[in-house]
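Certain chains of the assembly are absent from this excerpt, and the rest are unmoved.
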Amino acid sequence: MSVGTLDRAASLNRWRHRALGEKALIGLGFLALAVTLPPWPGAALVSLAMLGFTFPGARVPWRLWLATVALPLGFLAAGAVLLLVQVGGDGIGLALGGTERAALLCLRAMAATFCLMFLAFTTPAAELIGGLRRLWVPAEIVELALLTYRFVFIIADEAMAMTAAQRARQGHSTRSGWLRSTAMVIANLLPRAMARARRMETGLAARGWQGELRVLSQRNPVSLGMVALVLILQAAILLAGTLL
Amino acid sequence: MHIMEGFLPASHAIGWYAVSAPFVVAGAVRLRSVLRDKPEARMTLAAAGAFAFVLSALKIPSVTGSCSHPTGTGLGAIVFGPAVMSVLGVIVLLFQAVLMAHGGLTTLGANAFAMAIVGPWVAWGVWKLAGRMGLRFAVAVFLAASLGNLATYICTTLQLALAYPDPVSGFMGAAMKFGSIFALTQVPLAVAEGLLTVVVIEALSGKTRDSDRIAALAGEAR
Amino acid sequence: MSAILSVEGLRYAYPGEVPALCGLSLEVTAGRKLAILGPNGAGKSTLLLHLNGSLRPDAGRVTLAGQAADYSRRGLNGWRSRVALVLQEPDDQIFAATVAEDVSFGPLNQGLSEAEAALRVQGALAALGIAGLADRPTHMLSGGQKKRVAIAGAVAMQPEVLLLDEPTAGLDREGAEQLVTVLRDLGRRGMTLVFSTHDIELALALADDVALFTGGTVLAQGGAGALLSDPALLARAGLRPPVLLELWLAARARGMCPPDAPMPRSVEDLVGLLARAASPAQAG
């Protein structure tokens, strides 16, 4: 999986042209519910809702989704195991109530991760970052983030090509060789990234750049029906989560 | 090492946002003034941010045989300075969350504190201190990068321990638990990162003739 | 025929390097397509960067429509509105997340309103034949598409002169031919084109005029036909004539083509010439 894989999926799914606000309401709204509500049944309901939005809704490719979620879930497993044990004066033992705490943590973290995954798989990162402009984030920082985004793919491609070239010359066949080769990639990548930055300066200056990166952004219309559906669902989960 | 989405309870998530905010805001204010004077520094900074991101996606072997990713914290702090790294670090963490599902949005505050604030400042402090003590260039780089990496790991461990204290031995016990699990991978990794950074800086200096040119690489971003 | 851009005695060296341009003079005629033809490293890109004020010469001067170049911020803005530059590497010029956003950058910098800029974007995408790509994320474009997006970004500024650095570099034959068609079309609408290339076939296919470049100076400037069929002159720039013209010259030297016939521009032209020359002989 390369750096651009998720972003590509985000640009190709069925909900690509839904308004940013709607997707943010879904992803961030349910994320807030997931971490604030008591995990049972709140987080479990959030997980269910998110799977619904992700698969039947946005038709995210499930194979890729599974491959991506594996890593955070691995971290979760390692972390949760630690809640099962306790350390005291008399050594290590099974923690009292550890199973329950670990289970609740897993429920919450999974629900929250599904929310993040929904955002990552339905909304290109540039759109998300661009949305920060509408919040309190200063324009310069948003521009910096967007330029970073643009450079990420270019530099990642270069790094991948360099690594492939080294593999072809067996640069990764021993551990010390691997370390040395990776260092060489990094050492070559930094000046190249800087040279690219300078060329981009020239390229944008030629287009009349005055110091501010203004572009026309397309805004997708908000569907009130979807907003209503999401709000009702969130209210229901909030209610169920606090009462049950 | 990122704390995953949803791993911290809401109160901790908000707390770490509050702790990180002043550092990031201060970095952002500084950055804005740099950008006002030199709009073209945007390109250099963006390239640096992208570089840091790509670095974190590269695999390096660790001594135990597992693979991991360099944090680039030390290298970034040495080349670009810690204040700028705090903002770049947050941008990088944000992209890691939305492009690779590493880390998360609710845990962004906590991860930023460990990786974009503690790590770079420790690395930078060690780098300056070592310079004042007259240590050899390579030794200074090694210490800065490996201790910066280690500081990030210790900070994350403490954050986890604070959120999930041991039922018997409390915070200290939890810190030991989380610490010992991650020490297996993270201590060798800190060493690997230190070595890596030394080789990188030496290769860079080889390309640019003298170590002063490291600063020149950063250009307007410094 | 008036010179919209002209350059006199231009000298330039990148800091710490040997001179890239060594006292170079050149004229760009309004409404025509000029190829800057020469081997790699001859200084072609450096010249283009001077033609829109991206670089300032160490000596010599650049004149835009009779006025000496003005390197003040204001002056440069006006200049770059009239003379747009497309770099060789599209990734050095495309920065926004989607195609339409990126193309809108130049027009907005010119101070146009959002509505006007949107029209310019539409027009430029249509002119480049990529209206369907407006919403496409820029990092998901093929090489040829990126190239056209970069050109659209310049065309949207409605410049009088379009400077292109190696426009077909990296494109396959089909991509290059499509681009040539698009560029010819822009020329037909009155835009002045200046492009650098090491590809003599491209110069033959697209240029009205050619400036032969080598070692930081212009060896010769003139009509494409005369220059590209002069093997001795081309050889001095380290070039050979296009295969088509080489064949034509060889055939003419052996008396297999009429010596006064016009230069062929396509395979069909040349076969026609050869056939015409062969039939009277067969009849005789």
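Quick notes on this structure:
Each chain carries a letter (A, B and C) given by its place in the written order, and its residues are counted from 1.
By our rule, a residue touches a chain if its C-beta (ideal position, glycine included) is under 8 Å from a C-beta of that chain, and two chains touch if they have at least 3 such contacts.
Given the structure is predicted, the values throughout are model-derived calculations rather than measurements.
You only see one copy of each chain, but the structure file as a whole lists A x1, B x1, C x2.
The rule is short, and it goes like this: only the chains that are shown with their structure count from here on.
Distances from each chain's CA mean to the overall CA mean are smallest for chain A. The chain with its C-alpha centre at the largest distance from the centre of chain A is C. Chain C has its Cα centroid 43 Å from the Cα centroid of chain A.
Averaged C-alpha coordinates give centres for chain A and chain B that are 19 Å from one another.
The distance from the centre of chain B to the centre of chain C, each centre being the mean of the chain's C-alpha atoms, comes to 46 Å.
Multi-chain contact residues of chain B, defined as those touching 2 or more other chains: none present. Contact with two or more other chains is made by no residue of chain C.
On the side of chain B, the complex with chain A involves touching residues 2, 4-10, 13, 28, 31-32, 35, 39-40, 42-51, 53-55, 57-61, 70, 75, 79, 87-88, 91-92, 94-95, 97-102, 104-106, 160, 164, 166-169, 173-174, 176-178, 181, 192, 195-196, 199-201, 203-204, 207-208, 217, 219. Listing the residues of chain A that touch chain C in their complex gives 4, 7-8, 11, 17, 124, 126-127, 130, 146-147, 149-150, 153-154, 196, 199-200, 202-210, 213-218. Chain A meets chain B in the complex at residues 3-4, 6-7, 28, 31, 34-36, 68-69, 71-72, 75-76, 78-79, 82-83, 85-89, 95-98, 101, 105, 108-113, 115-117, 119-120, 123, 125, 128-129, 138, 140-141, 143-145, 147-152, 154-156, 159, 163, 175, 178-180, 182-191, 193-194, 196-198, 200-201, 204, 209-213.
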